[in-house]
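The other protein chains are all here in position, but one chain of the complex has been omitted.
Lettered A and B in written order, each chain numbered from 1.
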Amino acid sequence: MKGITLTALALALATSTHATTLKWAGTTDPQTMDPHAVISAPVLGFLNNVYEGLVRRGKDMAIEPALASSWEPIGNGEGWRFNLRKGVTFHDGATFNADDVVFSYLRASSEAADTKGWFAPISEVKKVDDYTVDFFTKAPNPIFPDSIANWMIMDEEWSKSVGATVPSKEEGNAATLQTNGTGVYALKKRQPGLETTLTRHNDWWGEDVGNITEATFTPIKNPATAVAALLAGNVDMINPVPIQDAARLEQNSQVKVHKGIEARVIMLGFAQQAEVLKYGADKGKANPFLNVKVREAVAKAISVPAILRTIMRGNAEPASQLVSPAMRGFSEAYAERPSFDVKGAKSLLAEAGYPNGFSFGLKCPNDRYLNDEAVCQAVTSMLAKVGIKAELDAMPVRTYWPELRKDNFDMYLLGWSPGTFDHEHPVRFLASTPNSEKKLGSWNFGDYSNARIDELLPMIQSEIDDTKRQAMLDEVTGIYQSEHAYVPLYIQPLVWGTGKNVTLVQRPDNFFILRWASVN
Amino acid sequence: MFNYILKRVAQSGLVLLVVGLVAFSMFRFVGDPIDNMLGQERTVEDVERLRTELGLDLPFIVQYGRFLGDAVQGNFGVSYRQGRPVSDIIIERAPATLELAVVSAFLAISIGIILGVFTAIRRDGWLASVIMTTSLIGVSLPTFLIGIVLIYIFSVDLGWLPSFGRGEVVQVGFWSTGFLTKSGWLALILPAITLGLYQMTLIMRLVRSEMLEVLRQDYVRFARARGLSERVVHFRHALKNTLVPVITVTGLQLGSIIAFAIITESVFQWPGLGLLFINAIQFVDIPVMAAYLMLISVMFVTINLVVDLLYVFIDPRLREGGL
Partner (left out) sequence: MFNLTLPERLDRILKSDFLWRLSRSPVAILSLLVVTLLVLGAVFAPWIAPFDPYDSASLDLMNGFTAPLTENDFTGQQFLLGTDDQGRDVLSTILYGMRISLFVGFASVLFAMVLGISLGLIAGYLGGWVDTIIMRIADVQLTFPSILVAMLIFGIAKGVMPAEYRDQMAIWVLIIAIGLSDWVQFARVVRGATLVEKNREYVMAAQLIGQPTPIIMWRHILPNVLSPVLVIATISLALAIIAEATLSFLGVGAPPTQPSLGTLIRIGQGFMFSGEWWILLFPALTLLALALSVNLLGDWLRDTLNPKLR
C-alpha cells in the first residue's frame, strides 16, 4: 500500500506540478454524449461538466445565471426574456450567441429529442438580437426557467458541420461521441462503456473552479469492486457507496464518506382500477386495493423506521409525500406520515372486510434503486404480520417497466426524482389521470385518478403567485395523501466515497460537478 | 475425404444458423430495450415510434432474416446503447478478452502440466496428495467469489495489485495491448488467476491420469528395463504421449475460458467482450448480444471442426468409415 502511494506521489511530482487528475467511478456509463438525446441522470450529470444551459443550479440547487446573465418575464406571463452572456466561447473557439440558443431550442424540441417535453409549454422562440432571446409560452409559466436548468446549449455551426443537427438514439451521430460545449471541461477521450476523460477548458468564462485539470470516469458495475477500488486507492471517488459499507468506510483513515439526501422518493403504488387481483392465492378475486382502508392499512403496517435502521443503516429519511422537503412546493401542512401501527392496520383490514387478510402480488425492481429488493422483502414480511401475504416478484428494470406498462401487478415499488425539483413534477407524472394526448400521468401505472387533482394541475402550472400556488399544491397533497394513492416510504440517501484528499460538493440531484471538486 | 470435409463444413454452417435462431428468439424475453433508450419523460408515442424505427414491431422471423442478411455482409447493426456500429465495439473490446484468455490459458497449461506430472510421478507422496486436494478448492467455489476474495486480499488488504481494469494500455494499430506496460501486467495477474484456476485444475488432473496410464504401458516398462534414467522415462516417453489428449482438451476449453470470462470480467471490470455482453444484457442491447453470441458460436464451431478434421487425419480408420 505504502509503496504504491509513494510511487504515485513521486510520479505525480515528477510529471508536472500543475496537473491534478481525478479518477472517479459510477455504476452506469452515460450512454451518449448528446445532451438532447436522453434524459437520464448519468447522462445529464456527466454532461453538466461539459455543456451549459442558460441557467444552472447552484450548490443549494437554486437557479443561477449561466449562459444567460439575467432573465425576466415578458408582459403579463406571456413568456420569458433571456439576456445572454457575452464573451463565452465553445471548446472549439467559436463564439456563443443567440443563434446557438435558437438552434439548441429547435434541436432539443425536435421529434427525436428526449428533451422535447421540456418545451411543451413554449409557443415560439425569437431571437431579439445577438444576445437576447425571447421564449413565448402558451400560458403563464412561472417555473419555466427552473425547468430548463439541464437544457444544454450546443454550437450551431459545429453541430451542422459534423452532421448532428438532430439527436439520434438509434443510429448515433457525431454528437453521440464528441462534444463541443461551453463548460469547464472538454471531452478529451471517449471510449463508451470503458473510460471517458475530460480535460480543463482554459477559456471558461466563470470563476469558482477547483484544481482538477483532468478527470477520468470509469463505470464499475459491481459495487464490491468499486469499494475495493476506492480502498485500494485505484480511484479517487465512487458513487454510490453501497449503503451498508458507509459506516465501515467512515472509520477508514484513507477515505471519506459524503452523505446527503437525494431528491428521490421511494414509494409503493397500487392497481387502482383493476377489478380483480392478478397474482397470489386470491388471484381473480375482487381487488382489495380499490378500498382506501386497505391502502391505509398497508401504510400503517410498514415500519419505515425499521427499514431505515437496518436496510438503510440510518442514512435515509422517511417520506410523507411524493417529494422530499428540499423540493419546491413541498407541503409543510402534510409533512406527517402515517405511523407504524399493526393493530390499526389490522382493524382497518377488518373494517374493509378482510379480517383474515388476503394474498396478492408485489412487483419490485432489483437493480434500480438502492437495496430495492431488500426493501421489498422487508415490506413483504411486514405485510405478512398483519395478515396480507405478498408474493414478491423481483426483476431487473429491463423487464420491470414493461411489466408495469402491461399492468401486471397488484402492488409495485417506484422511485421518483422530480427533474424540475418541483412538486408539480410528480403530480403531473404520478398523480394525474393518465392521458397520453396531454402527456399526463405517463408513470401513473396504477391509474390513480382524482378529478380535483386533474382540475388543479393546469392551474398550478400557470399560477405565478407563490402563495396561491402553494395552497393548491397543499390541496393536491391533502387529496392524494388521504386517499393513500401511494405509500411514500423514504427519501433515498446519497452516499459518495472519496479519498481523504478530495473535497467536493454533493448536490441532491446526485450530479457530480467537477468544477467544485479539488484534490489536495 | 473431400466430401467429408464439405459435409462437416455444411453441418457447421447449419449449427450456426440454429444457434443464431435460438439466441435471437431469446432476446424478446430478455426485456424491452425501449425503456433504457428513453428517459424519464418519455410518452407512449415516443415508445411506439422508437419501436417502429428499430423494427421491433416486426414479426420475429422477419427480424431474424434481416439480422442474418446483414450479418452475412459483416454488418451487425448499431448498438442500441452506444449508438455506433457493433463491429467497431467488438474490435475495440476483443484484445482485452483475448489477452486475458491467452495469459490465463498459458498459466493453466504450464502450471497444470507441471503439477500434473509431479502428482503422477509421486503418486503416493504426501505433497502430491496435498496438491490434489487443495487444487480442488479452486473448483469448489464459484469463480465470482474467488475473484472477490483475491481482490480483498491482494488489492485492498496488501495493496499489491490493482483492483480493477487493465492498467495502462498501448495502442498498436487497432489492437490495444496491456503487455507493454508494467501496470498492464500487474492488472492482468488477478483476473488471469481467477479465470485460469478452473482450467488449471482440469489440466493437472488430465495430465496426471494420462501419465499414470502411460507409465503402465509396456514400452515405458521396457524403457525402464533398458536402464534409462527415470527422468528420461518420465519426460521423453511418458509426457510426450500424454500431450495429445491434453492439447485436444485445452483446445476445446479455450472457448469456455472466453465464456467464463463473462464472470471474471464483471468482477474485475475488465474491459473485454464478457463485460460488454453482461452490460448488453442489462440494457437489452440486442445487436451487441446477437453479435457476441454469433462470434462465440463461430469460434466454438471452428474449434470443433478443426478437432474433428484432425482426428480424421490422425486416424485412417475414420477416413474410410461411414461418417
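Definition applied: a contact is a pair of C-beta atoms (placed from the backbone, for glycine too) under 8 Å apart; a residue touches a chain by one contact, two chains touch by 3 or more.
This is a predicted model, so every value here is computed, not measured.
Of the candidate positions B:141, B:170 or B:306, contact with the hidden chain is made by B:141.
Checked against the full complex, the candidates A:396, A:415 or A:458 give a single residue touching the omitted chain, namely A:396.
When you scan A:333, A:384, A:471 or A:505 for touch with the missing chain, the hit is A:384. Note on the undisplayed chain: of the listed residues B:58, B:102 or B:132, the one touching it is B:132. By the touch criterion stated above, the residues of chain B touching the omitted chain are 11-12, 14-15, 18-19, 22-23, 25-26, 28-30, 129, 132-133, 136-137, 139-145, 148, 152, 156, 205-206, 209, 213, 245, 249, 252, 255-256, 258-260, 262-263, 278, 281, 293, 296-297, 300-301, 304, 322. Hidden from this view is one chain, which touches chain A at 223-224, 227-228, 231, 242, 244-245, 247-249, 279-280, 283, 303, 306-307, 309-311, 361, 366-367, 371, 373-374, 377-378, 380-382, 384-385, 389, 391-396, 399, 403, 408.
We adopt the following convention: only the chains that are shown with their structure count from here on.
Work out the mean CA point of chain A and of chain B, and you get 39 Å between them. Remark: chain A residues 1-4, 29, 31-32, 38-40, 111, 114-115, 117-118, 168-173, 176-177, 191-195, 218-222, 224-225, 228-229, 231-234, 367, 396-399, 401-402, 417, 419, 429, 436, 439, 442-443 touch chain B in the complex.
On the chain B side of its complex with chain A, the touching residues are 30-33, 35-46, 49-50, 53-54, 78-84, 89, 92, 148, 151-152, 155-156, 158-160, 162-165, 266-269, 271, 275-276, 278-279, 281-284.
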